[in-house]
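Let me begin by handing over the structure; questions about it come next.
Left out: one protein chain. Kept in place: all the others.
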Amino acid sequence: MTDLAVRFEGVGKTYPFFTLEGIDLDVPTGTIAGLVGANGAGKSTIIRILIGLVQQDRGNVRVLGYDLPKHLVAAKGEIGFVSEDLRLYASATLAWHINFIRSIFGTWDSAYADRLLQRFDLKPAQKIRGLSRGQRIKAGLMLALARRPRLLVLDEPTAGLDPIARREVLAALTDVLADEDRTVLFSSQNTLDIEQISDQITFIDRGRIVESADKESLLESWRSIRLRVPPGVVLPTLPGVMRDGGTDRVPHLTAKPFEPAMAEAFQAAGATVEAVKRMTLEEIFVAGVMRERESTRG
Amino acid sequence: MSHTPPSSIVQQLVFKDLFFLRWAIVGSLPTGIVALGLLASGSGAGYYAGQVLLVTVLIALGALAATLTVVDESKEQTLPFIMSLPVSSRQFAAAKILANALIFGSIWTPLLLGTLVVIQISAHLPNGLTAYAVLILTEIVMSTCLILAVAMVTESLPWTIGAIIFGNLFLNAFFYIVGHLPSFAITAESPTVAWPPDAIALLLAEIVSIVLLLGVAYFVSSRRKDIV
Partner (left out) sequence: MDIHSSTNIQSELSVSRTDGRPMYLQIMEQIRRRIAVGDWPAGTVMPSIRQLAVALSVSVITVKRAYHDLEQEGIIVTRHGKGSRVAPDANAGSALYEQDLQRVLDQAVELGKVLGYSPEELATRLLAAAEGPEDGA
């Protein structure tokens, strides 16, 4: 059990206009887990439950071996949280924040803090009010990282960052993983960031988990297929294959789970397989969400 | 890897609020001393001006403290930052009440004592005014507690402003009530300190209200499950 940093079992939360339902999520210790979802999909709600800013109505939440909300304070002592919604005190300097956090956490690592300040190009004497959006996110990340939390939780950490800042932030996140006991969970709308650094990927749509798998098997299980279908040829219906574009003559299909035998089956029916391609995470996300929405509608 | 004892987080949260309110605290004291000087000045206009200034300084400090330490925490979205620290809702509520008590008390206590001293030493102010002063100054504590309670329960600026306005109106009504206590007309002019039973009853009512208001603020705030 202890090798899971996060475990959600049937977690739900009801709001007047939004319901999070049946969330089962396991994040093994020592991995980076990415949450992908559209705006309002429920990513932030999951994250807020995870760090105790919101309490679930249903289900069990276990974080770093602590049951939430029962052992929330102990859990929070080992979780670092960074979000755009989490603001620092505008009238105080970064140095004041550093002192404040250091006074609370015995785990504060001053040498690491100094390295992060340098790496992120942050000036401790500067007031938070004068920082750009990117600098604020980096300041929040620096304050969270230098505590050396066992679990780092980030809500949209790369949103609105310039390319250099984004690179620094992603590098800082993967650095955490040099230590096998630390875990990172982050949400993003940027599938490229998620694809680059996540070990495990979870798609969320409309308050539900659409898919959750380790990244390599996720990328491996999906393929897009382009066929050429001569008139009169009827394509066989294969499980997991759906059309998502193209024309009757040149249909574009997605397959999940993809089997090489699928191409053979199409060929045997008289169609030409023009291309079988791996899909980007973004394409997989869109295809997965569209499938889920269609199946729940029916 | 030392783990911080849970009591110190409350301490750190209180220090933080005191730090952010330091200029308000530092600015209130000289203003309050000026008010005491006016009270002691001996002129009727001076006494009136001193009383208004004293009441204003205290009301303003209490309202400012509640707004900046409670309402702004949620309005400026610093609440998620604070609540992501190892702090429980109970500790957070306790820290807020303690911080406001220290900020307000650091000015109220010297000004109360100063007022009593001024009444004692000023020949033109009968010592019988003591009960009146204590009742008024305690009412201001009650008003401040009302503002703090509304701020902690609603975390909303409009509601808090409403509480500030209500507190002010009530204070004016209170001046009228105390001024028209049957016993007051006699005691206020008395050369010695006197506590007629209705003044004591009023004081007790104020103290009970203060305890109730803070109790409700703590109870509701410490049971909040969802921060955002």
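Think of it as A and B in the order they're written, each chain with its own count starting at 1.
Throughout what follows, contacts are C-beta pairs under 8 Å (C-beta built on N, C-alpha and C of every residue); 3 or more make two chains touch, one makes a residue touch a chain.
Bear in mind the structure is a predicted one, so any value in this text is a computation, not a measurement.
*Asks:* For the chain that was dropped from the view, give me its touching partners among the shown chains.
*Replies:* A
*Asks:* Touch as defined at the start, partner being the missing chain; which of A:Asp67, A:Asp162 or A:Glu216 qualifies?
*Replies:* A:Glu216
*Asks:* Touching the hidden chain in the complete assembly: which of A:Asp175, A:Asp244 or A:Glu259 does that?
*Replies:* The missing chain is touched by A:Asp175.
*Asks:* Would you mind spotting which of A:Thr31, A:Ser188 or A:Ser224 touches the chain that isn't drawn?
*Replies:* Here the residue in touch with the unshown chain is A:Thr31.
*Asks:* Check the options A:Ser198, A:Ser224 or A:Thr254 and report the residue that touches the missing chain.
*Replies:* Within the whole complex, the residue contacting the unshown chain is A:Ser198.
*Asks:* Which parts of chain A face the unshown chain closely enough to count as touching?
*Replies:* 30-32, 167, 170-171, 173-175, 177-178, 180, 192, 195-200, 214-216, 219, 278
Convention: only the chains that are shown with their structure count from here on.
*Asks:* Approximately how many whole Å separate the CA-defined centres of chain A and chain B?
*Replies:* The separation of the two C-alpha centroids amounts to 47 Å.
*Asks:* Would you tell me which residues of chain A are touching chain B in their complex?
*Replies:* 48, 51-55, 69, 72-74, 76-77, 79-81, 83, 85-92, 96, 100, 103-107, 140
*Asks:* Going by the contact rule at the top, pick out the chain B residues touching chain A in the complex.
*Replies:* 1-4, 6, 8-9, 12, 16, 19-20, 76-78, 80-81, 83-88, 91, 225-228
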